[in-house]
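The structure's right below; bear with me while I get my questions together.
Omission of a single protein chain aside, the complex is shown with its protein chains in their original locations.
Which chain is which? They are A and B, in the order written, and residues in each are numbered from 1.
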Amino acid sequence: MDFLVTHAPILIVALPLVAAFVIPLISIGRAGDRGRDIFSLAVFAFIAFLVAILVQNVHTVGIRVYTFGATAPELALPHGYMVPVRIIFEVDSMSIFMGIIVTTVALAALIYSLHFMKGQTGQARFYSLMFLLYAAMMGLAFTGDMFNLFVFLEIASIAGAGLAAYRTNMAEAVEGGFKYIVISAISALLVLFAIGILYAQYNVLSIAAIAHYMQYTTLDMIALGLLAGAFVIKLAGAPLHMWAPDTYTVAPAGATPIILAASYMSMYALYRVTFTMYGGQIDTTAIGWIVIIVGVLSMFIGVMMAVHQTDIKRMMAYHAISQGGYMLLGVGVGLAVLADPVALANYGRDAMTGGIFHIINHVFYKALLFMTAEAIFFRIGTRDTNKMGGLARNMKWTTAFYVIGALAISGIPPFNGFASKLLIYETVLKFSPVLSVIAMFVSLVTLASFAKVFYAAFTGPELPAFREVREVPKSMIIGMSILAACIIFLGLFPGLVVDNIVAPATNALIDQAGYINAVMGAVP
Amino acid sequence: MLSKIVRTVANQLILFILIFGLYVIAHGHLTPGGGFQGGAVVVSGVVMLLVAFSSHDLKKSLREPVLSIMESTGALIFAILGFAGLGTVFFYNFLVGSPIFGRVPPTGPGPGDFWTGGFIPLMNFAVGLKVIAGLSAVILAIALFARGEEMEE
Partner (left out) sequence: MEHVAGNFPFVASALLIGIAFYIILFKRNLIKLIMGIAMMSSGVNLFIVALGYRTGGNAPIYTDVPPGPMVLSVPQALTLTSIVINVAVLALMLTMVIHTYRLTGDIDSEKSRKLKG
């Protein structure tokens, strides 16, 4: 057990990679489809167990550093070295928070896909790509090294584009995947350019070492601009969000939640670079206001474009952009007051907690909504709300899950959206009342658009074409109910979650010195 | 399919290209090269075969299950070599000091000794195997696809 706890960071990233390459061998062999499903579930259950024990370990022991190839895992700075020269993984509370989100959503999506993918060709590649995407996202969460960040970002982009364009017999699917890979390739090249600039100045690649040696020169400002621009493109922030509706709409059902989680991994990378690598030396007010403006634009443009969509999944994709704006707003307010200790203690810390709590809430209810939309598509073959009607009679479970998801996204009390949105409203009100009013207005329009789709698709007289439509198969219901249970739990006990998981994450982001000391030791 | 002269010369040359590619893979820890570079050289030989013979004929020799197994095996050998040092740390060079590739070379310039480097030459072989299988599959799939056929019949 100690062995598992010590080596958990690398096992969580390496085991899915091994599984991704074993799955084609199993499929060619005699075990076939059934063996592959059982193998995937077994490996994923073990990895979820490892994530659980790592969560417990990070919250009791502190930041975990794992060095590759040294003589002991924590030995980032061996005797006589001034800078860390090996590749390191550095797991702090914010990293493991993102890890919890990704693991839960991937587990639900895997169970959902078991039946959904039957009848498609090349299924071994689908599961391989899902494991690769999961491994890349966990690597992105745990990495302590800038170049490893670039490599895992590219692996996640390639695997995500392969998954998005999976249904190659439909022209829209290939178009969505193509847009995703072009955008990701360009933003990854910008990240590589910025890494080159940082390496040329400081000769080190690990995040803690660059943070230690950082003097904020003009070249560093250019590097920050490139990195921030690349990550805003990847997380579908407002002026650069054009790829997101196309890609989220066409991805097959089990893959959309994980590609969505990959966008929020880019948001995590943005926070890691801004808070931890640059830290207190940048002009936090200016950069904070830029993040706030991107957030407000995302909220507004996302919800306004979502209201008049007729394709149900495209509407949900635009809502994903809009909710991403909430997270940027919360953390942006925290970043803007980072230099002012009174305001930070008063409302800055709570704003950041609200923004980070919104990440976990949003990924859960958005994944549930995407799964219900694809369940409808699975049964009736269309995503156009003008053609649907009266589905609540035959698909009772799907309707219930849609109602839970729609109430959660609008911020209605017993569900989890309410808790995080309330935190954001209250703290942003103290910072600037106009932003809070805009946030509440966006929430109202969100509720309106989901209510409109509910009346159009689920209630109303039964259409003759849909008379024989039955409920979706059991594995899909189990996948959706895992997420619904998490939403209800987070809604009923938000204090529990915030104190134990979210508040340590906020503290880990604000506390730059602890991150550096975990690697560099007591080097002055 | 090109003329008989081209096909005969391609049949003879592929052996030299293969040997050169394997040389670049094997000496990755001494001279410039390594897994990906040597694999790319071998794949350029495969492209030469693809141009000389048509993709339809090459599909009979490079079948898709064989390439898939080769690729997965290369990746698995790489991962197993990483896990083998897990007694200490992942990727710990556990072969230093052992008779296989275990000699420690003197620091500074000098003629290279092949039996040094720990598990790095073994990893070069694994990566080379994966790159050969993977890139050949990509090139063959694109060539067949552009003609309207698929790779698995």
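A few points about this structure:
Going forward, contacts are C-beta pairs under 8 Å (C-beta built on N, C-alpha and C of every residue); 3 or more make two chains touch, one makes a residue touch a chain.
All figures in this text were calculated on a predicted structure; none of them were measured in a lab.
Shown as candidates are B:Pro65, B:Gly87 or B:Gly112; the residue that touches the absent chain is B:Gly112.
Among A:Val182, A:Ala345 or A:Val434, the one in contact with the hidden chain is A:Val182.
Contact with the chain that does not appear here is found for just one residue of B:Leu2, B:Val66, B:Val104 or B:Val138, B:Val138.
Set against the missing chain, the residues A:Gly162, A:Gly279 or A:Gly389 yield one that touches it, A:Gly162.
Contact between subunit A and the unshown chain involves residues 147, 150-151, 154, 157-158, 161-162, 165, 168-172, 174-178, 181-182, 185-186, 188-189, 192-193, 195-196, 199-200, 205, 245-246, 249-250, 305, 309, 314.
Hidden from this view is one chain, which touches subunit B at 30-32, 36-37, 105, 108-112, 135, 138, 141-142, 145-146.
Operating definition for what follows: only the chains that are shown with their structure count from here on.
The centroid of the Cα atoms in subunit A and the matching centroid in subunit B are 36 Å apart.
Against subunit A, the residues of subunit B that register as touching in their complex are 65, 68-69, 71-72, 75-76, 79, 82-83, 85-86, 88-93. By the touch rule above, subunit A contacts subunit B in their complex via residues 7, 10, 14, 17-18, 21-22, 24-25, 28, 66-73.
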